[in-house]
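For reference, the structure is listed below as structure tokens.
Removed: one protein chain of the complex. Kept in place: all other protein chains.
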Amino acid sequence: MRMKNYWRVALTIGAVVTITVVLAGQTAKPAQAPAGNGTLLDDLVVANRILSNENILDGLGHISVRSLTNPNHFFQSRDLAPGLVTAADILEYDLDGTPVNPKGPASVRERFIHGAIYKARPNVKSVVHSHMPSVLPFTDVTTPLRPMYHMAAFLVPGVPLFEIRNVQGHVGMLVDDNTSADALAKTLGDKTVALMRGHGAAIVGLSIPDAVSNAIFLDVNARVQSQAVALGGNIHYLTQADLAPPTPNQQPSALPGSQGYYPRSWPIWKAKAMGK
Amino acid sequence: MRMKNYWRVALTIGAVVTITVVLAGQTAKPAQAPAGNGTLLDDLVVANRILSNENILDGLGHISVRSLTNPNHFFQSRDLAPGLVTAADILEYDLDGTPVNPKGPASVRERFIHGAIYKARPNVKSVVHSHMPSVLPFTDVTTPLRPMYHMAAFLVPGVPLFEIRNVQGHVGMLVDDNTSADALAKTLGDKTVALMRGHGAAIVGLSIPDAVSNAIFLDVNARVQSQAVALGGNIHYLTQADLAPPTPNQQPSALPGSQGYYPRSWPIWKAKAMGK
Amino acid sequence: MRMKNYWRVALTIGAVVTITVVLAGQTAKPAQAPAGNGTLLDDLVVANRILSNENILDGLGHISVRSLTNPNHFFQSRDLAPGLVTAADILEYDLDGTPVNPKGPASVRERFIHGAIYKARPNVKSVVHSHMPSVLPFTDVTTPLRPMYHMAAFLVPGVPLFEIRNVQGHVGMLVDDNTSADALAKTLGDKTVALMRGHGAAIVGLSIPDAVSNAIFLDVNARVQSQAVALGGNIHYLTQADLAPPTPNQQPSALPGSQGYYPRSWPIWKAKAMGK
Partner (left out) sequence: MRMKNYWRVALTIGAVVTITVVLAGQTAKPAQAPAGNGTLLDDLVVANRILSNENILDGLGHISVRSLTNPNHFFQSRDLAPGLVTAADILEYDLDGTPVNPKGPASVRERFIHGAIYKARPNVKSVVHSHMPSVLPFTDVTTPLRPMYHMAAFLVPGVPLFEIRNVQGHVGMLVDDNTSADALAKTLGDKTVALMRGHGAAIVGLSIPDAVSNAIFLDVNARVQSQAVALGGNIHYLTQADLAPPTPNQQPSALPGSQGYYPRSWPIWKAKAMGK
């Protein structure tokens, strides 16, 4: 009898720990993805975690994706650090940045950046806004950001600089309304990256992994260019003459200079960010 | 019988391991917070861990918070590396740096920095003292530290430099008495950051998260400015013209240039520092 | 009876968790190493993980090894991020980059780099191709990469720069055929490292650990040289006069300047990469 009781205690403890471990291993229950958007929201969660883990986003910054079923809507996390985003935190917006659910949680103040770019660029499916420290110096100096290696070939067509002071009547540094966001989208034009003076960058892609890839290699490129400038002398930047057209193995891309290598990098970025 | 004994051994080992794992998961029992200070001491512990994890503080440096119930008292860890601080390590001081409990453990030698600033600045609720490597170069050169992006807008009013050699009769580099601490507080004036020549910085905030946020974005800003200087040419620093008044969504702030975005960043800083 | 059922549930959960943990701990079943190649493929897997963990390779780049049994064949991972490579992902190629198994998974587009170097350099047993950010600036500037300390003595004979634009008729930056790969091998000559303009580097070794070691110390050296240049003034580079012949304790080496210290470093690189 004493022995049986002993087992009861030991097994109870064991079962409790077991169940706790099992539960702890579960991620937050994903919200029901709007019909037809398949794994898009799951990818958006992973993208938030990747950009946080790769130090492209800190507690601030954001990534969004255009809806697959309604090109006039996009998805973005509520006002939350990207490293903490789960599927339950994703909100749906129209291109003016108005949430579909008016009773939802607080939205990111600069969500207008995303809507304005989706409006102006039908082929853009995902947008990143970042304050990455490697790129910030280039937003404050006259040295233009230029492509240093083939993974940043999307910079070959140029990197425009957005000056929010030129938006008439705007107060402060934040792109927090449609007027300033439309001005940013106009500055971006048909490019992949726009710098924002004293603020950061807006980066676009043809898909979530494409935008993530562009953001990550933009970061590498900025650090490489800073080091090259410090070495002194002339720098041999990539030019249009260095670019090959996309091959059949690559993802289709309508963005100038896009190389579309992300299918190989995405799994390791994801594994590192999600703890495999 | 042999089988029963086998189970007994297996289950005993299992239970011991289980209990050990459970116990190891517990954090140190927090000390009883002085009446009326609520979760303030818990936040101070988290702030110590965040500043250590974000490499703002190494084994040295410290953060304090003004008492909620007695504005002439403040709380700070005993002489301990910030990354190891628990609630049991927090001591209470008057503004002259005298510990309320004369029989407590050894105090930080530079606690006078904190008391002197609380004396001179009634609206300051939290103070950080750091030797962060990104900021140290600016304490030794003539290039002033200036704001590079909106998250460091608290630098717009200027960053004074404290020279301890100017404190008459003082020996050494440490601000280890009230005379030198009062001189530092006077140099700080109404600003958010004072550099300390050949030593580090003092950073203030309207709350613990505000001071932590200012310290972290000061670090980013210093690295960004260093890179911008290395790129050469003119630098476009933030000025008063770039600042918007705080909006209703933001935390109230009486510090010049404070943007008060910390409510979004604090949870991810905490999750990273505390292992979620 | 109730008790027995209870045990059944508790033990079932326990067993399931236990088995899950055990299975999760297993690495992917290594593919059968071709007869005579012993632990070579295991070392190649470890080398992939080390180069990823040490940030020599990101999601891209690759390492290969010459077959021990057929010097006209080499082994390399399929098109996969190095940090995810297991033994099951290793493919065998002839020196023209043709996979032995025509029905295998997709190959790396730049595998030709490896085959061409094995063709031109009989003593080379392992090749690394990397885009490491520390080295990239040196591929775009006129400042030559030079040896800063004894661990990078393999740079003493010089570091040639490959310009793919000089490969007649070639389009784009990728070394994705035998013509451009042969041109790269010719540029490399008898050296240990060739820089590739706007792209990265090819690094060779007398064994897998030797190539890994050369890649890692190349990275350190590039960062050290960048800092030395930024300090200004003349730099005292290593020259032939600084080199001692290999001692009996060292690995045999026919590469100029090779120091062969990797037997000491490999175990800690491996422990860090594989989680001990």
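The letters A, B and C name the chains in turn, as written, and every chain counts its residues from 1.
As a convention for this text, a contact is a pair of C-beta atoms (placed from the backbone, for glycine too) under 8 Å apart; a residue touches a chain by one contact, two chains touch by 3 or more.
None of the values given here were measured: they were computed from a predicted structure.
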For the chain not shown, touching visible partners are B, C
Given that one chain is not shown, which residue among C:Met151, C:Ile164 or C:Ala202 touches it? C:Met151
Candidates C:Ala106, C:Ala230 or C:Met274 - the one touching the absent chain: C:Ala230
Against the hidden chain, chain B presents residues 3, 6-7, 9-11, 13-14, 17, 52, 58-60, 79-84, 106, 109, 131, 133-134, 136-143, 165, 171-174, 197-200, 226, 229-230
Residue-wise, where is chain C in contact with the chain that is not depicted? 4, 7-8, 11-12, 14-15, 18-19, 21-22, 147-151, 153, 220, 223-225, 227-228, 230-238, 241-245, 249, 261, 264-269, 271-272
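Operating definition for what follows: only the chains that are shown with their structure count from here on.
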Separation of the C-alpha centres, chain A versus chain B, in whole Å, is 30
Residues touching two or more other chains, restricted to chain B: which are they? 14, 230
